[in-house]
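Missing here is one protein chain; the remaining ones are kept as they sit in the complex.
Labels A and B are assigned to the chains in the order they are written; within every chain, residues are numbered from 1.
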Amino acid sequence: MKYEMICSGFGGQGALTVGKFLALAGMNEGKHVSWLPSYGPEMRGGTANVSTVISDRPVASPLVTTPDILVALNQPSLDKFGPDVREGGLIIANSDLCPGGFEREGVDIVFLPMNTIAKECGSIKVTNMVSIGALLSRSDVVKIESVKNALQELLAEKKPALLEANFKAIDEGLARGKA
Amino acid sequence: MQVIATRPKSLTDVGFTYCPGCLHGVAHRLIAEAMDELGMRNQTMGIAPVGCSVFAYKFFNCDMAEAAHGRAPAVATGMKRARPDMHVFTYQGDGDLAAIGTAEIVHAANRGEHFSVFFVNNAIYGMTGGQMAPTTLPAMKTSTSPYGRDVDDIGYPIAVCEMLNSLKAPYFIERVSLLSPQDILKARKAVMKAMRYNKEERGFTFVELISTCPTNWGLDPLKSCEWARENMLPYFPIGNFRDKGAEGGDK
Partner (left out) sequence: MKVLMKGNEAVAEAAIRAGCRHYFAYPITPQSELIEYMAKMMPKVGGTFVQAESEIAAINMVYGAAGCGKRAMTSSSSPGISLKQEGISYCSGAELPCVVVNVQRGGPGLGDIQPAQGDYFQATKGGGHGDYRIIVLAPASVQEFADMAAQAFDLADKYRNPVMILSDGMLGQMMEPVEFAEPATEDDLERLDKQHWDWCMHPNQDEPNHHHHEINSLEIDPVVLEQHVIALGKKFDRMEAAEKSWEEYNLAPDNEILCVAFGTASRIVKSAIDDLKEEGVNIGLIRPINVWPYPSEAIAAALTDKTKLVYTFELSLGQMVEDVRLAVNGKAPVEFYGKVGGIVFTPEEVKDKLKLALKV
């Protein structure tokens, strides 16, 4: 199996981190992964996005143009990449920042108020983790435990206080995504 | 309708690309106002550096050239020598002017080239994401001085006005700050003077503008100004170093 994903949002929303944790989880499951961010001045305040590929075989092109999965944390990301999602693909979108919505036949679209959910979980900073939960409620690209383990590894030392909020956000995304 | 403020004619209507709270825009405006007031716009050519103000060639509404990193004073020399009837200014950051372009600025100043240099000192490389600059303060942390600038290893910040003031040829050298409205009014006077001398073909004029970088310092714009006032101004004191046109001439 090969999953090609784009995660996108305003700089600072943590879209790149979504891709990073999925890639880390995939790597720890023994899969081939690549993580290719957009870079440069546009990232300051503009949209930041990352191509992530998780595959059973070596990743040829790390550049994703027709994603199987799109995580859109804001409207510009949804508008920019939504039309490119593969038929039968999945879109996870943050309804709090996508007032314009998005309509497309043939793809699974999940809207969740991620900012709101994140605040309920204890910190606006975990908005991106809600999206990971939601994504994993609809796709088995990686296992939820792998993501949590990766988080644990990274945060346990540096920011243990944030760990709980992160886990909560993932669980909440998972539960609401299924609904 | 009453017009209270307008954009100087010497700025184009292209929107600035600077981060919120950045002072490059203020510096641009001061230079543009001077060009307007002195009626120099049609006889002036400017040079943009490589740094956050790399797009200055889009913003100043006169003929503009974009130079390689640090080479603006050399490009300016070529331009001024090719069109002596026109006025030339460069606009440069601290990495551009005081690191890679040190040779060019020193020798342009030493030749007493007839152009103005506006040097924006924010103690960091903004464009490339917050690396150490030649003007980074002792112990200041940046992405390439992660343990703080160690002056025993990498030297002290270069005080450019003081350095250029050791040369005989420059006509006017002044350091100003952009950290408060009062300071900006004073800066305006210095910029105006440099450009007037430029117009009058007096010689090499140099204005250093102490500025900030909220994005890479990780401070909000107001705190950045406070930080700069407390930390930069003691090291880079504002004041005039040389004014050959003033009463008393050389200082």
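The rule we apply is simple: a contact is a pair of C-beta atoms (placed from the backbone, for glycine too) under 8 Å apart; a residue touches a chain by one contact, two chains touch by 3 or more.
Model, not experiment: these values are computed from the prediction.
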Which shown chains does the hidden chain touch? A, B
Of the residues listed, B:Gly46, B:Gly70, B:Gly93 or B:Pro157, which one is in contact with the missing chain? B:Gly70
On chain B, residues whose C-beta touches the chain left out of the figure: 50, 54, 66, 68-70, 95, 99-100, 102, 125, 127-129, 131-132, 134, 143-147, 154
Considering the whole complex, not just the chains shown, which residues of chain A touch the missing one? 20, 23-24, 27, 32-37, 39-40, 59-63, 65-66
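Keep this in mind: only the chains that are shown with their structure count from here on.
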Roughly how far is chain A from chain B, centre to centre by C-alpha average, rounded to an integer in Å? 43
